[in-house]
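For reference, the structure discussed in these notes is given below.
Only one protein chain is missing; all other protein chains are in place.
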Amino acid sequence: MAIATAEEYLERAAKLSPRLFIGGKKVEKLTDHPITKGVIDATARVYELTMDPLCADIMTAKSHFSGQIISRSLHIHQSNDDIEKRLEMARLSSQKLGTCNYRCPGNEMLPALAATSWEIDQDKGTEYHTRLNEYLMYAQENDLVLSGSVTDTKGDRRKRPLEQDPDSYVHVVGKRADGIVVSGAKQHATGAYAADETLVLPGLSCREGEEEYALAFVIPNGSEGMTYVAQYNPLSAEREHADDIRHLGNPLYGQRETCLVIFDHVFVPWERVFMCGEIEYTQTLISRFAKTHRMNCGGACKVGFMDLIIGASQLLAEYHGISRVSHIVQKITRMIQLSNTSLACAIAAAHRGKEEPVGSGVFMPDETMSNLAKLNTNNSFWEVMALAGDIAGGVAVTMPSEKELENPELKEYMSKYLRSAAPAEKRMRIVRFLQNWVAGLHGVGTSQGAGPSQNQMLVLYRITDLEGKKRMAEELALMKT
Amino acid sequence: MAIATAEEYLERAAKLSPRLFIGGKKVEKLTDHPITKGVIDATARVYELTMDPLCADIMTAKSHFSGQIISRSLHIHQSNDDIEKRLEMARLSSQKLGTCNYRCPGNEMLPALAATSWEIDQDKGTEYHTRLNEYLMYAQENDLVLSGSVTDTKGDRRKRPLEQDPDSYVHVVGKRADGIVVSGAKQHATGAYAADETLVLPGLSCREGEEEYALAFVIPNGSEGMTYVAQYNPLSAEREHADDIRHLGNPLYGQRETCLVIFDHVFVPWERVFMCGEIEYTQTLISRFAKTHRMNCGGACKVGFMDLIIGASQLLAEYHGISRVSHIVQKITRMIQLSNTSLACAIAAAHRGKEEPVGSGVFMPDETMSNLAKLNTNNSFWEVMALAGDIAGGVAVTMPSEKELENPELKEYMSKYLRSAAPAEKRMRIVRFLQNWVAGLHGVGTSQGAGPSQNQMLVLYRITDLEGKKRMAEELALMKT
Amino acid sequence: MAIATAEEYLERAAKLSPRLFIGGKKVEKLTDHPITKGVIDATARVYELTMDPLCADIMTAKSHFSGQIISRSLHIHQSNDDIEKRLEMARLSSQKLGTCNYRCPGNEMLPALAATSWEIDQDKGTEYHTRLNEYLMYAQENDLVLSGSVTDTKGDRRKRPLEQDPDSYVHVVGKRADGIVVSGAKQHATGAYAADETLVLPGLSCREGEEEYALAFVIPNGSEGMTYVAQYNPLSAEREHADDIRHLGNPLYGQRETCLVIFDHVFVPWERVFMCGEIEYTQTLISRFAKTHRMNCGGACKVGFMDLIIGASQLLAEYHGISRVSHIVQKITRMIQLSNTSLACAIAAAHRGKEEPVGSGVFMPDETMSNLAKLNTNNSFWEVMALAGDIAGGVAVTMPSEKELENPELKEYMSKYLRSAAPAEKRMRIVRFLQNWVAGLHGVGTSQGAGPSQNQMLVLYRITDLEGKKRMAEELALMKT
Partner (left out) sequence: MAIATAEEYLERAAKLSPRLFIGGKKVEKLTDHPITKGVIDATARVYELTMDPLCADIMTAKSHFSGQIISRSLHIHQSNDDIEKRLEMARLSSQKLGTCNYRCPGNEMLPALAATSWEIDQDKGTEYHTRLNEYLMYAQENDLVLSGSVTDTKGDRRKRPLEQDPDSYVHVVGKRADGIVVSGAKQHATGAYAADETLVLPGLSCREGEEEYALAFVIPNGSEGMTYVAQYNPLSAEREHADDIRHLGNPLYGQRETCLVIFDHVFVPWERVFMCGEIEYTQTLISRFAKTHRMNCGGACKVGFMDLIIGASQLLAEYHGISRVSHIVQKITRMIQLSNTSLACAIAAAHRGKEEPVGSGVFMPDETMSNLAKLNTNNSFWEVMALAGDIAGGVAVTMPSEKELENPELKEYMSKYLRSAAPAEKRMRIVRFLQNWVAGLHGVGTSQGAGPSQNQMLVLYRITDLEGKKRMAEELALMKT
């Protein structure tokens, strides 16, 4: 078994020292800053779950290199069953964390990278796949946290990379005998500053002349030339200044934390480069990543979140004494419908997956179904937020601080006036928990993560066999003889 | 192989002589009347597809009695793979018929009846399951068409059967040594008058005192005491009076034809009775039937219809020269999304199916997912109709008869003014085909067949583990220590 | 008072002899053919309502020419109050007819034509407005039925009129001293064959070189060179062959009947020509017509239909004994919401109307609100159909003919098995009435009449002050100093 403990991860994390800024200030120690600590604690919790025998079937896999039991977070699907377990891992960790499993983005890139590097090697005699395998064996052995980054900063979206500041997309700015030098920046990088390493994929489908942008590599945390700028928003401020995190919506693990990762002439040795210049494979690589990511993100991770919202809504309805009222039952039922519909798409994506490319040993989910999982969730999540907010009532946005429960001048008033069919403490706790879901970052975060709806719609239209459907209609309409 | 040819079925059908009324008149010969002929032709087409080697994997199965290759229409799922093939059969026959596969309703009752009769026999030492097996071997050997009926006429829905005319629900009115006598009527019986036999299930969950209503049996077409009253609506009138069926929306196979089946002191021998008085099993029997039916009906049959609508909409958009316009592309994409979402639920239902009861050898789809397949389709189908109607334009409801194309006084005008980017003949044909989908019975038919949304919503709420979800929320909100 | 009686109209109608074809056959006498008779009876009913003192405020107006009381169907709005009364007329006649008020389309063109002809005369010294006034005085005096036609047949929609068969759009093919000669055809012409006269507007916004298409005129029923080809669909067949119209969904008045109106070298004297060649005014003319039509069609006529659907749904729910069940109440409420929302848009359109052009004396509804009335109804009507179908149950599509109630072999069975909490006769009657709404032409008819959604969306985007909204945001974001 090659699985590290939470403690081992925490030890490594304590030694990380990325150049990181949050809210205008440099972060000195990741394990001390209230925001970064949440990311590290969430990741440690994933290590704990991986060691938990009850979760072993979902959280671990057998390495196809070593035959050892490893974290599924570092595994590449070898079958449709693997794909299905992978999505169950996403759902489970969402249920347990209420935020990102920060080992997820890097893991989602591995099958796409494995399949595509294998293909390039086959076609061109390169050694990308070999390098990837070697790197991955190392990562599995040390049970590393891999984060991942795809989305470039893009500048003016009407322009290609070479029509504007060339650093608008991450690219090669120099080649050396021992490696390459890269510049540019990736945005929306989830938990990158707390990961051992970060995988980087190209963020656009490259055309001729854009070879410098056809680039995939892995880089250790805080390498020379890298700067991380964390997101900052009201929830950041709240956590940064909280006296007592038990009063926060997701006390231990917080919100999904992302950052801008800036590469300023960063050196990457060749053995960590998995694509460099093969423009004709960028579209495929991105599509493979997208279909894996969309299945998990839309059809499992967010389903886990919806499970939490449903549970909390039901609890609060019970606390308010309205859980049997018919319109409440109907709203809970609607949330059940929406969450399970996305899950169904993910299950179908896994079950109808296949080896791709044939011979590579890598399995990929069905593209229609994985895109659907995400597309359905984009709208559902907003509706679930609306339903939960409706069940919760105005208190979800007008509730005083839980600190007032301990304020000697107020505590009697608070117990008296904030209670419902349940005591004020319990009610306020679950209201705050729900507030985190219905009055925060989740609507946009959910619909934008793994790409906005338009992206999935373009894929669905492109891959659907409209000709076949036209033939069916013509046959029945007696238009063919 | 025990599969009959279309010709063999047609021969049998020519001999059927049920007491049948359509539009106020008695039907003398099923193969002559324009409405009943459509039902028979559709059924014959299913026999053809079953013999088609290209469809064999989907349309046939291996009998678990004889080991012979049989029509899947008479098979009982022996595995999740069987369930999945079954749903593919539903989709395929919808694509090929554009109307009901009339062998479907009877087939959907078999697993539920097999599972429940097995259970009753186990618990009570009855011989229902044995009888069913013997009957089914006979049916498989002769490759019979089985239709099925569930929904009673109900009378006043606020009242139980014994609080009103007892015939409001089909029930036993007499018992004899050799069998039982039944009265009452079943509505919405799809294609019953053209089937070899009809399976009858109880339409309500029975309570104590309602033993006479806990009743399942099979009855040959046109048995003594049976009367069939066919549905009648504008599409019936159109077909009844059509000079040339090639001008109809679904020329060969027409709309789904149902009837009211009246039982007036009808005798059923014991060997054809599969439940009689076991009230405590009625709810289970109905639920098992419902989950099978909802998966196929919502997640496959109607998906096949949506495939036809998408194909015809795309064709017409091309004929009108607007298929690349962005809002048209978006509408086609939305139809693709909706149809595949229902399909995903059906696939997940099959893939997550299981043997039920354990030991029976019968496999059942997952209840959450099968109910979802139907629930999603209920709304989707209306939206797909709206989208297709939007793409088609006003001509979908204002088009003159295709007969005018042959009217010597008009044909030049027609060619001139009904053409688009395509000639008038082709355009009118596909418009009429689409009209059949978007301006007819399909909206209500789809949402009511296999039960209205409220039924599925009740199931979803009932079977969801809300307690588990509450625990997850409490854990993250630090409400448990 | 210059209002004719229903009898006077019926006398005129009996003398009409347009060259008309329905379902492949020539119609000899409008008052005899079951389909055309429905159109005439509906129109006669509008004359009755106009004479009804209870409806006088809505159905009549004071002529701004003569000061006499006239049918509002021939009035041009002289105030916002007139616009509001006009929409109430649309709603009332829908409630009373359950089909088209065939005097409506012609009436909706009058304000647009009055405003635009006034403008052209002002700008160019023409005499279109004078001609229109004279014609209108004549029409008011004789209380004529005016129908109206706009939509050309269009051929290949990617092409302008002169890039294809020039008759794809109605146009001038000859000019004489006493008038013009026109060719082409208009589709979707509602009730044109039963009207005294038909107003014709241009169906496209003309560009330079397309002067022959910038054309508005009025033409008496059945003028030399005109041919009418009626729509034909399942409901046409049903009515054509009905023994007893009392068994039909809308017994007396039927569905909305439209036709293709073909002009083959038809002569129009100059005094009946209201635009001829002024391409730069076609867009304005169409927009003015559109905003009037969309307010009435979307926000009043279809609201009247929805009133009928709500009433029938509630009745049937009561007959079925389920009207107090919570999900039924919720569905009825949702229909109330949807129908009143469209009505609200129409009322706002009228209330925020204004004189346009200033000085013309003609009042026009607000363009944003009138387009919204239609756009909201497009989607709402489908949802209302779905809700009503859900309340009605499967019987809405599977019910036998009401003839069976009189069939001696069946009538006892029918009374017994078709009854609910109400007797079979009443229940079947209201089911058939609802079927006409939820399983027929109304979904497409509603969303296409007055133009599909995309048209309204284009208008809304075009006329919204986005710059103003941007300024507001910038101000609050402190982006301006």
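For reference, chains read A, B and C in written order, and residue numbers begin at 1 within each chain.
FYI, a residue touches a chain if its C-beta (ideal position, glycine included) is under 8 Å from a C-beta of that chain, and two chains touch if they have at least 3 such contacts.
What you are looking at is a predicted structure, and each value in this text was computed from that prediction instead of being measured.
Although one chain is not drawn, the whole complex shows that of A:E8, A:D121 or A:E240 it is A:E240 that touches it. Remark: the omitted chain is touched by one listed residue; of C:R176, C:H265, C:K411 or C:R471 this is C:R471.
Panel shows chain C; residues 95-98, 246, 250-253, 307-308, 310-312, 314-315, 329-330, 332-334, 336-337, 340-341, 343-345, 347-349, 351-352, 368-369, 372-373, 375-376, 426, 429-430, 432-433, 457, 460-461, 464, 466, 468-479 of it touch the chain omitted from the view.
Along chain A, the points of touch with the absent chain fall at residues 21-24, 26, 151, 153-159, 165, 167, 185, 187-188, 227, 229-238, 240-243, 249, 258-260, 262, 264, 320-322, 327, 379, 382-383, 385-386, 389-390, 392-401, 403-404, 406-407, 409-410, 413-414, 416-421, 435, 438-441, 443-445, 447-449, 452-454. Contacts to the hidden chain, counted on chain B, fall at residues 326-327, 330.
As a working rule, only the chains that are shown with their structure count from here on.
With centres defined as mean CA coordinates, chain B is found 41 Å away from chain A. Rounded to whole angstrom units, the spacing between the C-alpha centres of chain A and chain C is 52. Contact with two or more other chains is made by residues 327 of chain C.
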